[in-house]
Every structure is written in C-alpha cells, then in structure tokens.
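A protein chain is absent from this complex, but the other protein chains hold their places.
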Amino acid sequence: MATTATNIPQQGVFLEKDIDTNDMVVNIGPQHPSTHGVLRLITTLDGEIVKNIEPVIGYLHRSKEKMAESRSLYQYQPTIDRVEYLSSFFDHYAFVSTVEAIAELEVPKRVQYIRMITMELNRITSHLLWFGTFLLDLGASSPMFYAFREREKILKLFEDLTGARMMYNYYRFGGVIADMPEGWLDKVRKVVDEFPDRLDEYEAIVTKNPIFLDRTIGIGIMSAEMALANGVTGPSLRASGIKLDLRKTNPYCSYDEVDFDVPVGNTGDCYDRYRVRFQEMRESLKIIRQAIDKIPGGDTAELNKRRAAGDETANEMDLQIYGKKINLITYKPPKGEGSTIVESPRGFLGCYIITDGSPKAYRIKWRGASFSNLSVLAPLMKGLLFPDLMAIFGSIDVILPEVDR
Amino acid sequence: MSVLDNKVVSGVVEVGRGLATVAKHLFRPPVTLEYPEVMPDLSDRFHGRLSLLTKSGGEDLCIGCQACARVCPCGDLIQIEMHRDEQKVPVIDRFTIDLGRCIFCGNCTEVCPVDCIKMQDDFELAEYSREALVLDKYALSLSGEESDEYRVRHGLEKHVE
Partner (left out) sequence: MSNEKEKNNPQEPNEVEASLETTPSAEEKAPEEKPKKAVKAKKSEDSDEVAKAAPKKEVAAQTTEDKAAAPKEVAPKKEETPPPPEPGKYGELLQANGFSPTHLGKDAKGTEMVDIKSTELREVSEFLRDNSASKFDLLVYVAGVDWKDRLEVVYYLYSTQSFESLILKATAADEKLPSVTSVWPTADWHERETYDLFGITFEGHPNLKRILMPSDWLGFPLRKDYKVEDPRLVWNER
C-alpha cells in the first residue's frame, strides 16, 4: 500500500541488508495499457524498489521532420496535427506563427482571438483527457467517463468550427481557414459557463478521496533543480514551484491582453501536479471568457449583419480572417529562419524552421514537451517503489506520439 | 490514534461525497447515442467522404486544374487525366481518389477554384477490400440536384446556373 511506501526509507536500505536478493529485470510495454501509447520501460527491480529504469522510445516515430523535406509548407500542414493529437492547435500555432514571423505576415486581431480561444479550449480537452487516464492508472474508472463527457462537448465545438474533432488543420499563414460559424461564440459561452460546476463535481469525487490522496501525496517528488536540469516544463515544472509560463513571461498571440493567474505547486509531488493542472483548467476558462467578450467584431452573425448593412468599419483589417490572402498552392516564404516556443498543455513546444525561398522548408525541427518530460522519469524513479511507477508516469502527462514525432 | 480516527472519519465522509456525486448521475439523461439507429448531428463543415459537385444539369464542374492533387499531403492519391475538346473545353477522362489513403484534411477542398471537390458528412466508409476504396469519377460525382442542394446549404451559390 502506498501509505507504507512513504514510510520506507529512501533507497530501501534495510531490504538490501537483510535479504540477499538478486536484481530482477521487468519489461513493461511496449504494449501496455498504462503507457498511454507505445513505450517500453526496462525496469531493474530490487524487491519492490526500482533501481534503474530505461525508457525505450521510437515505436511511434513517423519521421515528421523528414516528411517536411518532400512537402510544400501547405502540404505539410495537415500532418502537423499528428505530431501531438491531443492538442494540435498548439502545434499549428507554433508552425504557423514561425512562418508568419519569417514572412512578416500580419495577423488580424480577430484571428488572434480565435486562435486564443481555440488553444485554451484545447488545453482544457487535453487536461481533461489527462485527468481521466491518470485516475484510470490509479484504479478509478468513473472519472474517466465524466472527463470524456465534458471533453466531448468541446470537441463538438471544434467540429462545428473546423470540421474535425481532433485533426483540425484550421490555422493558415496569416489567418484562419474560415470565420466562426454564426452563433458559435454563444455555444462556447454556454459550455464555459457550465464547466466550473463540472470541475467542482470532479473535485468532489477525487480531490479529497483518501485513496487518491494516499497514492499521490508525497509520491514522486520532483525538485525544481531536477526538473530544470532535465528540461521538464509546463505544469510539471510549475508543480515544483517555478512560476514559468510562456503565456505570461513571453506573451504571444494576444495573451498579454487577458488577465489570468499561473498556478504553482510547492512540493512537486503527484498531488501538486494534479492540482496545478486542475487549476489551469479554471484559468483557461477565465481566459476564454475574457476573449469572448473582447473579440473584435463579436459574433459572426453580428459582423455579417454589419457588413450587409454596408458598414465600412466592419471591413477593417482587424476584423478580417486573413491578414493577406496568399496563394497556398505556390506559397514561397522568403529565406530565413525562426524558432517559436509556445506553452502547450505539456510544456514548451518548440518549432524551428529554416526556409530557403522554395515552397518547402529546408529544415523543420519539433521540440515536443513530452520528449524532455519523459526523460526525467529515470532519475525521478530511482529508489522509489514499483507500484508508484504508473502513478508518477501518469502524473507527468506524457503523450507518446509527441515523444517520437 | 486520533489521527487515524480523523482519517477514517474524513475518509468515509469523502468517499460518501464521491459516491453521492456518482449517484446523482443516475438521474441525468444519457449523453451517449444509440449509434446505428440514431445518427450524430454533424456540423456543416464536417470532414467526411470526398465528392465532386456537378453543374445543375449534371455535367462535370471540374476543370482539371490539378490544384487539389498538388496540395494533397499524401502523394498521388488524387489522379486526374483530362484533355480539351475542340472548343477548348476541359474534359475529364479519369478522376480517382484513393480514400483508403486520404487523411481527410480538407486541403483539396480549400484550393479548388470552382468549388468542385467537397466533403460530405458521410463517415461510414468501411469496405471489404482496399480496391473498393479507390473511387472513380462516377462514384464521386453527385447528381445535379444533389449538388445544387449542397451549394445552397453551404452558401456556394456562385456556380448554380
């Protein structure tokens, strides 16, 4: 039981002294329900204590970076969705904004707000899925159904907006593919308004549940130094007490125009990571609410009415959905290079693009947040108990397609 | 000992609270659908099966410009062969789409200059063989009335004649 786990002195000294045990190597995965994808963990155990753990990755390597060499930027764009399928608006944003910076394309304000709303909604869906599966790892099954129920509502919004539930392919260089459908903002507002109740409901089931507390409090403590040294970013880093959120520190899109807090933890255990993510969902709701109120032009129905009435102000730059309409088939960004990092639900998502004046990128590098977050697992697990492995692994929220790209 | 007492008490209370929340859900209407009988309500922009719209009279709308084939991320899954007749009117000889390799990204629908290739809200595409997923022009084309209806529904009136 996990309660006793916290009482065992680190490194399990007494086990080694008393009993002469051989190390045992346990292979977890590649196909294992708790690894959320295809991950192999070669675990060396001394009794119940993990002596060493070696993650083996690459099973989902789909050569995303190589694919960019044979496709024009526009052709390449749909495949970005597949880099990280739970929050692909962020990948698209990183890609599109880098190209926009290289080509110096202007992005209208309305587009920036649409992007901000979709990204924050996407953050919620991603955290919800994490919430469901994390508790499933700990043995609780009903939270998963609840989380999926709410996620479904947001996915329905995405479907109305982009036509797809997960592979959106919605952002374009300097704009978005199409304006919001009429009445979409009201639907968003409805979902956002009823969401806090749902979050309270989850908290009622989970946050103070003694079994959950025993399995998370004090388990898998990640110090801030360890997190930074291993390149851990995002909620997992903030749970360790470092207040680092790119939306606040290096605002992109229009994040500097909305007001929100950055939740931080203090100990860096699994429970803190849970709490930080939970709090982040509430902050995202805050951002969305402000963005709906502030979006230039308001709902599309209103804007269309103004345009139909011949209102010239309804056609100004900031209300368009394209800064400059470019021909996507032959689009050639100028020569240059740029690197963007954005705050994805899992941490720093980086996209580094070198263009050479041809329709293709010379080089595209993806920095998946999960890639670095997963690499902390080995140092973190050293000397901890084997039954906590899945709780800890689940709490750092790794998504394997992003690790392997 | 009192710590344990507290823990037990709070534990029972918290588990009870959780169970009460779960029990509340018994009285909520279900959110799931009985799928084959009840179809989901899909949006207008849904990325489903590809199809070719035709003119109101049923003639080909496609001008064979190959734009869709060029922007497709999956290589040569759209294949078009065309020639021009004496009046330089494009005639499409062959138009096939391999839906088995399509990732339903919508790139092709975005660039089509005459709004010919479009996506329907049909997502039940299972077939018994891979070959059956390679659709030719006749399988892809909608009739004139269907095309008109699609155009009206999606506000693409510019090609209605």
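Chains: A and B, in written order; residue numbering restarts at 1 for each.
The working rule: contacts are C-beta pairs under 8 Å (C-beta built on N, C-alpha and C of every residue); 3 or more make two chains touch, one makes a residue touch a chain.
For clarity, every value in this text was computed on a predicted model and none was experimentally measured.
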Options A:Glu152, A:Glu182, A:Asp318 or A:Asp356, residue touching the unrepresented chain: A:Asp356
Touching residue (missing chain; options A:Lys51, A:Arg189, A:Lys365 or A:Lys382): A:Lys365
Missing-chain contacts mapped onto chain A: 57-58, 61-63, 65-67, 69-72, 75, 79, 98, 101-102, 104, 228-231, 233, 242, 244, 249-250, 324-327, 329-341, 348, 350, 352, 354, 356-360, 362-363, 365, 367, 371-372, 375, 379, 404-405
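In this text, only the chains that are shown with their structure count from here on.
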Chain B contact footprint on chain A (complex, rising order): 71-72, 74-79, 81, 142, 146, 149, 152, 159-164, 167, 169, 177-178, 181, 201, 204-206, 208-210, 328-329
Chain B residues within the chain A interface of the complex: 7, 10-11, 14-15, 17-18, 20-22, 25, 31, 42-47, 67, 70-73, 103-107, 110-111, 119
